[in-house]
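Working notes for the structure below.
Note that one protein chain is taken out, while the other chains of the complex remain in position.
Letters A, B and C mark the chains in the order given here, with residues in each chain numbered from 1 onward.
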Amino acid sequence: MDSLDDLNTRLIRFARERDWEQFHSPKNLSMALAGEVGELLEHFQWLTEAQSRDLTPEKKEQVALELADCLIYLIRLAERLGVDPIAAAYRKIAINEGRYPVERVRGDARRAGEYGD
Amino acid sequence: MDSLDDLNTRLIRFARERDWEQFHSPKNLSMALAGEVGELLEHFQWLTEAQSRDLTPEKKEQVALELADCLIYLIRLAERLGVDPIAAAYRKIAINEGRYPVERVRGDARRAGEYGD
Amino acid sequence: MDSLDDLNTRLIRFARERDWEQFHSPKNLSMALAGEVGELLEHFQWLTEAQSRDLTPEKKEQVALELADCLIYLIRLAERLGVDPIAAAYRKIAINEGRYPVERVRGDARRAGEYGD
Partner (left out) sequence: MDSLDDLNTRLIRFARERDWEQFHSPKNLSMALAGEVGELLEHFQWLTEAQSRDLTPEKKEQVALELADCLIYLIRLAERLGVDPIAAAYRKIAINEGRYPVERVRGDARRAGEYGD
């Protein structure tokens, strides 16, 4: 994967050329991100977990483009807020290492991937 | 912003140490991403657009950590699918440049930031 | 508004006629509900709050049909879980009356409508 900085710069230019920064409030961008995530879910909602791991190339490209939309709005939102999402991700991982020490949560479905919260 | 590759590697290690890859099907990860985006929305739902542009430092850090959760699950999902989200984002931008030429959509609220769809 | 019971009965029949109950696990239905809510958000994401209060009749009907999709999956989910969503709503309101007494939260934007949580 490439650097997010170049993508961020490209997206700022895309918005400014179209005079769209006026619509890109954090509130609006959070909604746009949620809308795209909804489209992503629609690809998986009737699949089993096993099917979701084994997409056809056509379906995988469709999903990749939805994921791209999510990343695009996430980067726009971070830029408008003035936060660095990768630095924030490392801060969050450090918090979660304290919350979920390896020896305590190993293979625990209830915690299965709780980077978040 | 730093490279996504290092973050991706860090997240794979975090999941493997806890034996959580078994739960990280694309279906499940898309749900986890949507759950985190829901938490992000809750920060903005009763704010005006102007207020959402002018968060206190404490609030901004809370939002940054929610954004981090979104990015983390997005990266996990891309890794499990075997897609490069940044490359996909550039493919999507190229598609949108064709759809929304500058001269046709300038300042048009109806299109305001339709990278997606 | 009519009773939800008749709608529920109609939706059960719709699913059974098509042999779709097999796909209607609570997990899957929660995803379908989230997908529809994402489509609802897309109608409002670039509108101001004032514009969202003043839709054209055509737009209002489009939004009404998205809202219908949300209600349909919500009812399907409640039915599959064996819960009565209206009774649950009254339980939740009682909880929130304790949490947000009128004299303490009147006109408070931070709480603005926190039926939920």
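Here is the rule we go by: a contact is a pair of C-beta atoms (placed from the backbone, for glycine too) under 8 Å apart; a residue touches a chain by one contact, two chains touch by 3 or more.
Predicted model, so just to flag it, every value in this text is computed and none were measured.
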Missing chain: touched chains present in the view: A, B, C
For subunit C, residues in touch with the removed chain: 1-5, 7-8, 10-11, 14-15, 17-20, 22-41, 43-44, 47-50, 52-53, 55, 60, 63-65, 67-74, 76-78, 80-93, 95-97, 100, 102, 105-109, 111-113, 115-117
Where the unshown chain meets subunit B, residue by residue: 23, 28, 31-32, 34-39, 41-42, 44-46
Subunit A residues touching the omitted chain (full complex): 27, 30-31, 34, 46-49, 109-110, 112-113
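FYI, only the chains that are shown with their structure count from here on.
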Interface residue overlap between copies subunit A and subunit C, same or different (over half shared): same
Intercentroid distance (Cα basis), subunit B paired with subunit A, Å: 2
Residue numbers of subunit B (touch at least two other chains): 27, 30-31, 34, 47-49, 109, 112-113
